[in-house]
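Report on one structure; see the data block that follows.
For chain A:
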Amino acid sequence: MTIDWPILSFLVFSPLVGAAVLLAMPSQRMRLLRWTAIIATLLPLALAIVLYIDYDPSKPGTAYDEQATWISIPLDKTAIGGEATYDLHFDYSLSLDGLSLPLVLLTTIVASMAALASISIRKRWKSYYFWLLVLECGMLGVFLARDLLMFFIFFEITLIPMLFLVGIWGLFDRERAAIRFLLYNGLGSAIMLVVFVILVVTAGFSYEQTAAGMAHFGYSGSYDVIAANLSDPQAYANQFSQAGENPFYLSDTMQTVLFILLLIAFGIKLPIVPFHTWMLDVHKEAPAPVVMIHSGILLKMGAYGLIRFGFFLFPEQADKCSTLLAILGLINLLYGAVIAFRQTELRLVLAYSSLSHMGIVLLGLSALNEIGMQGAVFQLISHGLISALLFLLLGAFYERTSTTKLDELGGLARTMPFMAGALLAAGLASLGLPGLSGFVGELLSLLGVFDSHRVIASIAVVGIILTAVYVLRAVMGVSFGTMHPRFESVKDARFIEALPIVVLLALVVLLGIYPAFVTEQLHHSFDSMLQQLNLRVGG
Partner candidate 1 sequence: MTNGGERVNTYMNQYIIVAIFILLGILLPVAALTVGRLLRPHKPTDPKQATYESGNEPVGEGQVRFNVRYYHYALMFVIFDVETVFLYPWAVAYKKLGLFAMVEMLLFAAMLVLGLAYAWKKKVLTWNSI
Partner candidate 2 sequence: MLASYLTMAAILFCIGLYGAFVKRNAVVVLLSIELMLNAVNLNLVAFSKYGMIPSLTGQVFALFTIAVAAAEAAVGVAVLIALFRARGTVKADEFDELRR
Partner candidate 3 sequence: MAYERTLQSMTWADAGHMAPELILIAMMALLIIVDLVLPRRIDRSIIGWLSLASLIGSFVSVVWHIQDQADQSQESIALGLLNDNYRIDDFGAMFKLLLLTAAALIALWSLGSMKRGTRGQLDHQGEYYYLLLPATAGAMLMTSTGDLITLYTGLELLSISTYVLVGLRTKRDVALQAASSEEKVSAKPAEAAFKYVVTGGISSAFILFGMSYLYGLTGSTHVGEIGSMLTQTVDSFRGLIYMAFFFMIAGFGIKIAAAPFHAWAPDVYEGAPTPVSAFLAVISKAAAAAALFRLFYNLVFPESLSNGNTIGHDLFRAVLAVAACAMLVGTLSALRQHNMKRLLALSGVANAGYLIVPIGLSFYGAHSNNAAELFFYAAAYLFMNIGAFAVLSIVAGARDSESDDSVQLRTFEGLYHRAPWTASAMIIFVLSLAGLPISGGFFGKLFIMMGAASTHAYWLVAIMAGSSVISYYVYFGIVRQMFMRSSGDVSVHVPAASGTVVWLCAAATLVLGVYPNGLLHWFEHVFSVVNDLLVLRR
Partner candidate 4 sequence: MDWLSASPVTWYDALFVFLWGVVLMLVVLGFVTYAIYFERKVIGWMQFRRGPNRVGPFGLLQTVADILKLLIKEDTIPRKADRLLFVLAPVLAFIPSFAVLAVIPYTQKLYFADLNVGLLYYVALSGISTLAIVLGGWASNNKYALLGGMRSAAQMISYEVPLVISVTGVVLMSGTLNLRGIVDAQSGGWFWDWNFLPQIIGFAVFVIAAISELNRTPFDLPEAESELVAGYHVEYSGFRFAFFMLTEYVYVYAIAGLATTLFLGGWHAPAPFLDFIPGIIWFALKFAFIVFFLFWLRATLPRIRIDQLMGLGWKLLLPLSLANIFLTALFYELFQR
């Protein structure tokens, strides 16, 4: 089936339609606003499902590729002589491949679930849902954009809604959390922007002879052009010049610098350990549905960017740094696990667990082989679902008990059997119980790493064990043990709460028993990159 209408644009901007409708509504009608928002998130979900079903990995990319000239500025020609045409080119370019597809689906799912879970929001519903939908638009754009500028813009677009969502609807110290979020991520995206700008004016430069004998020069922000130029030894970017008369040359050192800058930029988002403090604040202060999105999707954007721009564009440099990456991943994994073990608050346990799991992603990536990469991406998806589920539950508990302290919570399985059960299941998935999605991601990642960094992989296993310990400690502590008397009367989940729980849980199980659901799609995306790598490193 071929879809000949711009489905990707529809997908990306459909949340905005909902947002626009919301704006027109009276701000006091809470139910109306809520249902509109939920429906608005279902729209992209439906589109994403259609895409997922329709996408055929055997002929990647061709069907879903939307391009239009967005910005095309003619550079001044009289200054140079007027024999050629020059322009600066940024495209409106959306494209789908095996890497983005699962993430898009994940985004739509988690966003819908978050919208459903937003019943705990008590004030200013209109703005809340508005920003939520804008956020979704930004996230979808990030995964689909195939132009550097587009990517950057969507990346930035996610900042503003998050700023408001954390800053207005968060807990007590919300403003501080919001500003830290903004500053850290702003720093990350600024670094990213620097790299992108440099890429556009070097690797983005291309030269072609047009039909009429006129030459055409231009800078392009297109991902494909840049990727092609970087991998093409004949391109300007790779032409070393003695006297520096080639302004487009990107030296090896420069490329490494760019890769490391990208690592930092996306590492802040991911987050990699020294840059993770902002993320704890957000986890601690933001309202539960926002944390679902944050932990479930926003962190994945970092990993996605790292893969797409770091690994795909600079495979050689990634290879050079792979040990460093692996060590970073290991540190993330162990540090997160150890600190999580010592936390007394469920929120923070889960926050550090996110950190720890992102370490696994990094480890998988550092393997630089197909299995490791697949593991990493699978881990992204799986953790997206699991952490969304965990924070959803956390929010539900918090709403009922007004606390997330481990020593105050306890024995909730008695009054809330359904939710406690779900929590247990999610916890088990998180610690990597076979049959649930977490297991597949961790297994594949570690298998990949074993191929390239044996020692590190061995140590990582320790981290996995630690994970099991802290997750069980937390989950058991909440569900079983002695119950505080004031929790006697709390009620179990309502339908509207149970729905997302069930959906997410089902997906976790589905991925656990049928991982090919994702890996099938991923398969083709990594091919070209690994080929490239082998070509350059091996040859």
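How were these picked? Simply put, all candidates are chains of the complex that A comes from, given by their letters.
In this text, a contact is a pair of C-beta atoms (placed from the backbone, for glycine too) under 8 Å apart; a residue touches a chain by one contact, two chains touch by 3 or more; residues count from 1.
None of the values given here were measured: they were computed from a predicted structure.
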Practice problem: Would you mind pointing out which option among 1, 2, 3 or 4 touches chain A in this complex? | Solution: 3
Exercise. Would you pull the chain A residues touching candidate 3 in the complex into a rising list?
Key: 70-80, 86, 88, 149, 152-153, 156-157, 159-160, 163-164, 167-168, 174-175, 178-179, 182-183, 186-187, 190-191, 193-194, 197-198, 200-201, 205, 219, 247-248
